[in-house]
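Here the complex is missing one protein chain, while the rest keep their positions.
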Amino acid sequence: MAKIWNRQAVLRALDDAMAEDPAVIIMGEDIAAAGGPFKVTEGLLAVHGPDRVIDTPISEMAFLGAAVGAAVCGMKPVVEMMFIEFIGVALDELTTQAATMRFLSRGKLTVPMVVRASAGAGQGFGCQHSQMLDHWFRGTPGLKVCVTSNARTTYGLLRSAIDDPDPVVVLEPRVLYAEREDYEFDKNYRIPLGTAEVVRSGKDATVVTCGAMVRVVKEAAEKTSANIEIIDLLTLWPWDRRTVVESVQRTGRLVTVEEATMGSGWGGEVCATVSTECFGKLKAPPHRITLPDAPVPYSGALEARYLPNADYVTQQVDALVATNRSPAPWWRMAS
Amino acid sequence: MAKIWNRQAVLRALDDAMAEDPAVIIMGEDIAAAGGPFKVTEGLLAVHGPDRVIDTPISEMAFLGAAVGAAVCGMKPVVEMMFIEFIGVALDELTTQAATMRFLSRGKLTVPMVVRASAGAGQGFGCQHSQMLDHWFRGTPGLKVCVTSNARTTYGLLRSAIDDPDPVVVLEPRVLYAEREDYEFDKNYRIPLGTAEVVRSGKDATVVTCGAMVRVVKEAAEKTSANIEIIDLLTLWPWDRRTVVESVQRTGRLVTVEEATMGSGWGGEVCATVSTECFGKLKAPPHRITLPDAPVPYSGALEARYLPNADYVTQQVDALVATNRSPAPWWRMAS
Amino acid sequence: MISNSNSPLARREALGDRREQLVRMIEIRNVEERIQKLFAEGHIRGSTHLANGQEAVAVGIARAIDPDDIVTCTYRGHGHALALGVTPQGVIGEICGRVIGCAGGLGGSMHLVEPSVGLLPTFAIVGAGLPVACGAAMAARARGKDRVAVAIFGDGSTNIGAFHESLNFAAIRKLPVVFVCENNLYGEYTRIQLTTPVEDIAIRATGYNIPGIIVDGQDVDAVAAAMANAVARARAGDGPSLIEMKTYRYSGHSRSDPATYRPAGELDAWLKRDPINIFADRLEGEKVIASGELATLFDDVRVAVEAATQEVLASPAPDMAEILSHVSARSAGGDQRWNFWSK
Partner (left out) sequence: MISNSNSPLARREALGDRREQLVRMIEIRNVEERIQKLFAEGHIRGSTHLANGQEAVAVGIARAIDPDDIVTCTYRGHGHALALGVTPQGVIGEICGRVIGCAGGLGGSMHLVEPSVGLLPTFAIVGAGLPVACGAAMAARARGKDRVAVAIFGDGSTNIGAFHESLNFAAIRKLPVVFVCENNLYGEYTRIQLTTPVEDIAIRATGYNIPGIIVDGQDVDAVAAAMANAVARARAGDGPSLIEMKTYRYSGHSRSDPATYRPAGELDAWLKRDPINIFADRLEGEKVIASGELATLFDDVRVAVEAATQEVLASPAPDMAEILSHVSARSAGGDQRWNFWSK
């Protein structure tokens, strides 16, 4: 098994998809000649040429909309939003145009495009370059949303997203790009969109998470006195209710750990669904571990406190399992 | 009591606020000379003049961002998004700029602006002019989101939103503009942001709703064999947990009725919170009545089926109360 | 004559004939009037945006491009849809929300569509169609097809960011796009000089180093000629053009708008340069139509459009299942993807 960087998984997924299907093109700011601000497209220009690896002006509305038009006309564009916040100047083309094209043409016109973006906090990029923002996309009819969590899931989700006949958003936690791990590439590997993975089995509680929080929860699993089952959601919409519900039915407890505020996160949807489907079968109240209701702070110490870490997740899970009560978040405890 | 149109409540709220505070200005497309596409600003230009009642070019990014700058510099701008979908070309200025201004200046610079928009379905405007889209805003730190439900709440929420020292989004269900009802204006009337209202008390189930769905649920209350308590949420973020939880503790059942898809709606947050806070005290699983996962269809018959109506809400509530099981939505039943 | 063909493609090809071009302009005029009436009769919901007065722009564009060139247009698209080939049944049917409509009643007035003649679902968000046209042009180039994309939008739309980004994007990539601005002097209820500091939209081409051409939008031949040049330029790989069509909408912005904001006499002045009359006179001179035949053509069209309207009113509303049939490839409607430029 070769040790590879997470960012290489993005590169390989794009490279393999382009090699297999001439319809695949990639677009974004500085992704071609410069190889991408995060070096996830390095070398693709040389291999696939300037007609398929396209540097764009700083015009998110133009190139996101161009991806919609190209997709309708037979291409499979993969667009990079350098930081997911940038789509705030172009959201319309994705959620209002791309996502309704199939409906408005009764299935005749489809938009097989992918928007991939770096997302999330942890590196001191400040509050306008550190959010997940999946809530801007989740639940939009016709649109799917995924979050990667390591090299394997990055490759598997990106390939599936590019194969998909409909628009898909793939959020890549920026903080993971520089992670290294053992992974053997397989051109045929896919993670079906809409399926979650049980990445650790346990019996005391089901902890549902995704993205950069997966490794945090894994770390917590080693510290907590509880034996927790960890589910990597992978696709936030449509999400894998079956896997989650089945797990909670076994463990009797549900905890969600996400890099989002309480009001914007996917934890509400998961907890609500499980509360309904597992009604009467839970040993403890569904519990959400989220960010505090504040923008992402820059200063290192603050950003570290702002994000859920293994110790905090451990405390929260231990408290829940021990008391079967939902513990208060850190910002409501006397610190 | 005078019978007044819902749209008059918008007009009066703006007119009174402008009369009382010279800092209040309003901006939008065709709101001045033409009196507004929905005639909710009719006559304001004549009364308050072109420097305070401002017609803009079709440039949402420019005038939404201009509102941010004007607010920082001492004004209280109220911006109209004719249809809430239009903010899809300008979201950044509100969620990324306005909402972080206070944080980035450590409280020195604040953005007392209001974005009011017509929203929702029911009139055949098609899938790009018929959504609520509150999920684009909900849970954004620093931003509040309200939805009006009649003349009184429109006046009370708009006045409070304009008074508020921070940015507020007020969604006005378009279908209600032409509703008439008895209401006596009172310049001092306010509905504190973040407070919900029990609009009907009952003992069998708490039905939480907002906007145009309030009248639908009221109608259902007359038809259902259950005695339901109805809560108009009014502010979607931050929402009134106390009022909702207190009610559910009495009724033992929670139903949310919203004009949003399951994946994007606020029902998940409400059901998740209540499931946690009322753990073990519920007689039935929390139940969400939502839109199907599809764009808003144009054809009248389809749009009518698409939206929750009184009969459907009645069936769902009756089934829940009778069986203490969560009934399937219409699109999963054999029709 | 229109009613003889229900194939959008055949209707489109028929436009090679000058007489047919005139008839199509008359059809557009008549359909818009009928839609106005259908609104009054309560058959139409929401809003609808008429383009009577702008017929020459629609037919002139349709004449100058091929059926498999791509067109992105706005909610003011009835005329363009008809010109491109969509049948009156398809247009009126969609606006009435019936199965017979070109989007099966799912879209409505603002979302007319017909892949067989290159028309993408018309865009209800100002500016949204321009970037999409750029993408269609990129696809044509990438697939080695000499197809062009035409983006049609209004004067007011040139103040939105997507206009700027799209022209810059198309210019820097020399994309085969023709940007057509229908300058009808108004954006909703506001006259252009109140929102736009330049009188001629065409001058904005300067900022992108592309041609900016001003055309008499009431003269179908002038429209077609200007389009032909821009299209040839685009196909030759010389990049995009911005064409400003000076035109006028006779009706208000949307159904309920009486257009009282218009200066007295403005409408009359434009009526004197009615595109149908201008073209009819020319065709009379060319002996393509006999003198006095115009009236007959109007009558024939009226009869045909009325027949189409009755067909629409006899057509049912879509099945409820349609709501969930076309959301994703997993929906019941399945995948029947249109394959542009397959041959």
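Letters A, B and C mark the chains as written, and numbering starts fresh at 1 in each.
Just so it is clear, a residue touches a chain if its C-beta (ideal position, glycine included) is under 8 Å from a C-beta of that chain, and two chains touch if they have at least 3 such contacts.
Since the model is a prediction, treat every value here as computed from it, not as a measurement.
Trainee: Identify the residue among B:Met75, B:Val114 or B:Val199 that touches the chain left out of the display.
Mentor: Selected residue, touching the omitted chain: B:Met75.
Trainee: Looking at B:Leu11, B:Val40 or B:Ala66, which makes contact with the chain not pictured?
Mentor: Once the missing chain is taken into account, the touching residue is B:Ala66.
Trainee: Hey, which chain B residues sit against the chain that's not shown?
Mentor: Touching the missing chain: residues 25, 51-52, 56-57, 59-75, 77, 89, 92-93, 96-97, 100-110, 141-142, 144, 164-166.
Trainee: Suppose we count only contacts with the excluded chain; which residues of chain A make the list?
Mentor: Residues of chain A in contact with the hidden chain: 29-30, 33-34, 37, 55-61, 85-86, 88-89, 123-129, 292-295, 297-303, 305-306, 331, 335.
Trainee: Just checking the interface: what residues of chain C touch the absent partner chain?
Mentor: 159-165, 168-169, 171-172, 194-198, 203-204, 206-210
Methods note: only the chains that are shown with their structure count from here on.
Trainee: Can you check which chain pair, B-C or A-C, has more C-beta pairs in contact?
Mentor: Comparing B-C with A-C, the pair joined by more C-beta contacts is A-C.
Trainee: Counting only C-alpha atoms to place each centre, which chain is farthest from chain B?
Mentor: Of all chains, C has its centre farthest from that of chain B.
Trainee: Go ahead and note the Å separation of the Cα centroids belonging to chain A and chain B.
Mentor: Distance between chain centres, rounded to whole Å: 29 Å.
Trainee: Indicate the whole-number Å distance between the mean C-alpha point of chain B and the mean C-alpha point of chain C.
Mentor: Those two chain centres are 36 Å apart.
Trainee: If you average the CA atoms of chain A and of chain C, how many Å lie between those two points?
Mentor: About 40 Å, centre to centre.
Trainee: Two or more other chains touching the same residue: where does that happen in chain B?
Mentor: 61, 85, 88-89, 127-128, 293-295
Trainee: Residues of chain C that contact two or more other chains, please.
Mentor: 103, 106-107, 111, 123, 125, 127-128, 161-162, 322, 327
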